[in-house]
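Handing you a structure now.
Removed from the display is one protein chain of the complex; every other protein chain stays in position.
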Amino acid sequence: MSVPKKLLNDPNACAAELLDGLILAYDGQCEKVGKASIVKKSIPDGKVALLVGGGSGHEPIYHGLVGTNLADGAACGDIFAAPSPDIVLDATKAVHRGNGVLFLYGNYAGDVMNFDMGAELAEDEDIEVRTVLIWDDVASAPPTKKEDRRGIAGLVPIVKIAGAASQVVESLDELERVAIKVRDNTRSVGCALAPGSIPATGKPTFDLADDMVGLGMGIHGERGVGEIPMCSADELTGKMLELIFADDLEFASGDEVILFVNSLGATTHMELLICNRKAREILAEKGIIVHQTIVGPLVGCQEMAGISFSLTKLDDELKKYWDMPCQSACYSKMEGRQS
Amino acid sequence: MSVPKKLLNDPNACAAELLDGLILAYDGQCEKVGKASIVKKSIPDGKVALLVGGGSGHEPIYHGLVGTNLADGAACGDIFAAPSPDIVLDATKAVHRGNGVLFLYGNYAGDVMNFDMGAELAEDEDIEVRTVLIWDDVASAPPTKKEDRRGIAGLVPIVKIAGAASQVVESLDELERVAIKVRDNTRSVGCALAPGSIPATGKPTFDLADDMVGLGMGIHGERGVGEIPMCSADELTGKMLELIFADDLEFASGDEVILFVNSLGATTHMELLICNRKAREILAEKGIIVHQTIVGPLVGCQEMAGISFSLTKLDDELKKYWDMPCQSACYSKMEGRQS
Amino acid sequence: MAKQQLSVDETVAMLDAVADAIIAAEPELSEADRNLGDGDHGLGMKRGMEAVKAKLSEGGFESVDKVFMAMGMAMMSSMGGASGAVFGTLFRNGGKALKGSETFDAAGLAEFLKGGTEGVMTRGGAKPGDKTMVDALEPAQKAAELAVSLPLSEALDTTAQAAEAGRDASKDLIATMGRAKTLGEASIGHPDAGACSVAIIFRTMATFAAGN
Partner (left out) sequence: MAKQQLSVDETVAMLDAVADAIIAAEPELSEADRNLGDGDHGLGMKRGMEAVKAKLSEGGFESVDKVFMAMGMAMMSSMGGASGAVFGTLFRNGGKALKGSETFDAAGLAEFLKGGTEGVMTRGGAKPGDKTMVDALEPAQKAAELAVSLPLSEALDTTAQAAEAGRDASKDLIATMGRAKTLGEASIGHPDAGACSVAIIFRTMATFAAGN
């Protein structure tokens, strides 16, 4: 297996360099704070702050979700490594406007430990912190053990909606309530066709036979429900959505959803659209109404080939927040339901 | 060389299936017309229409650029093949609202011949058509032979601005004038680290040694100024921008630009950001002001690894059109300069 | 049995054989395009020829011009790409030049190629020497012009020979048209993909007319 050809300078400095590049891509809307945090420049006093974050190497998330009606800041770790507690603390202090900070991030041991330590440090400085963990991956644990599930691409609609809510709500309690609601209304499942690699070593993050697909894989290549023989786009789409529909959250006829078809990296936009075609057929059969579709490579694992599907069930409140416009380096939309 | 693993159904039906998937991703805003055209549902009477298009396989462009304040429709060809004249005609008739249609697409022999035939057919039906060819790739011909240059990623800012203008102008003449201006103010250059492949055969579109980079390559892998030894992100960024600055369009201190850092496919968002870091350093040294940055994989060539840089020089008129919000399956933004 | 001329039905059969030959050559045509273009020439031609076969099998053609024109329309609308335009134009404009003919003979071949070649050159702007299919087409047209009084089978054989020589000569040209034009000197050494198709088209016609 040859090492993938990448445009890098120092392979050990990727996380720092990409963060610099990201801040510049924000064209003055965001700034770097401390060692590795990115924070919006204009956060109104008294605003309930929303902080996201996690390891780097999954670009454009999480750090690309800081922006207008999205997150106020992100704490950024090294490649595939949770941010350290001091990075979390720096980010927390920088976004805090006197009304508390909600931490919203993926449920990984490393992230939980580091963000928790960051929260403890922040509380020492009299900043109120609340945490909502994202655990949308249905393949990673049974529905009875949600706290064991990891967070994958569902973070995009979750952060989008929580970010809009954070502009409107008046208390940390309220924001926490909305974030929990949209988290609990979101389910995802992913698959892998080929591994990504670690920039510093060029080594693939896992091995997978040429004729197999990893079903239910995490965004680092963590295994899920197992490997199945390589199959057609339609077949795989069917199998993946079945995993979501077999879960505890009911998607009934007439329900409105956000559908997110994500590429993990090397899977082309063409393939996402081919899978979307089948996904929509399946959703239509069930009478599920897609309020808006997101298609694109937003939650990645380097050049890993694979896709994920995420469904977020909307109610009137969540739809109102969805329909607000937003703008970031990662996901932008105009007012309303346009696409 | 093993065939890349892709999520397909019938490898010969990719273009048709992805178009279906794209229409569905528009959630009711667009519809399919004729064999392979995508058209906005609500185009006001009397609007000067903007039609884009080209071969498929480069997703999300061109067909993803149909939308609010963007193109009114796209004529979509098979994979890497220009749309046939009847597809162009169908699309032209569907977007026409009595005030003429501007064709805006990349300068490739196949596209020019087919769109020209489509235009002749449309003129037979009394539809006035004007054509502006996109030829932003500085590496493909000297500045004295612009008509020989091909169109690459610069199409994104060009279509964005022409699309906004098409909402405002009152005549086809006016739209043509703005489209020519933004085309003439846009320069791009691309490179390839590894080839993409043709979905129907799995064959790579070109061969490139592991330790070489193709500099100045087109979006199908057409060669440009030549191959250079693989080098660091910073070095390559410098070499690429030099090609743009050596061209005939002056970028002077104080000039405002749109900077677009594009991935051709497999190149990760991380790498784009690392390259953006260096690009901004170089632009800052020259005193060039970036009004807004676009970073992402918008103009692709299947899973080809490589990047391109595009610079569009703004004046007050182009900036006004840039600042308008837009929404499509490919590129969206809120009002103003936000990012 | 070598043919002096073809009836409408025989013309249909000949063009059906042409379609089969191009479909069979898909891999080598795509490979030729991989060297200089984007590697899809064979795929486009195959797509076109499948549409052509379907169209030809519908039958009901009154005269040979209608057969050629139907073939050109089928190619143009199913293929897209540069070759959909140029090969579609070749058959459409070539067919137009045969207006009303009930047989296809050496004189008809020369008319077909005159109309077709003019059409292609007007549509795409390529001249001989630009390293396109014109470099096989134009010698074929010249050869057919000199062969008007030969039996069709012989006229087609000299036409095919000229097309093949043109294809081979295209190896040494520097491309100035189509995708390959940005390659400059690097385009030397490979024949043009479209020229390969032209050679196959006329060689298949010649073989058909020779009755082999």
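In this document, chain identifiers A, B and C correspond to the written order of the chains, with residue numbering beginning at 1 in each.
Here, a residue touches a chain if its C-beta (ideal position, glycine included) is under 8 Å from a C-beta of that chain, and two chains touch if they have at least 3 such contacts.
Just so you know, these numbers come straight off a predicted model, no measurement behind them.
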{"item": "Contact set of the excluded chain (shown chains only)", "value": "A"}
{"item": "Candidate in contact with the missing chain, chosen from A:V66, A:A82 or A:V101", "value": "A:A82"}
{"item": "Per the touch definition above, residue among A:R223, A:K239 or A:K319 touching the missing chain", "value": "A:R223"}
{"item": "Absent chain, residues of chain A that touch it", "value": "12, 55, 77-87, 108-110, 113-114, 116-117, 139-141, 148, 150, 198, 200-201, 203-206, 218, 220-224"}
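Convention: only the chains that are shown with their structure count from here on.
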{"item": "Innermost chain, where centres are averages of C-alpha coordinates", "value": "B"}
{"item": "Distance from the mean Cα position of chain B to that of chain A, given in whole angstrom", "value": "28"}
{"item": "Centre distance in Å when chain A and chain C are each reduced to the mean of their C-alpha atoms", "value": "54"}
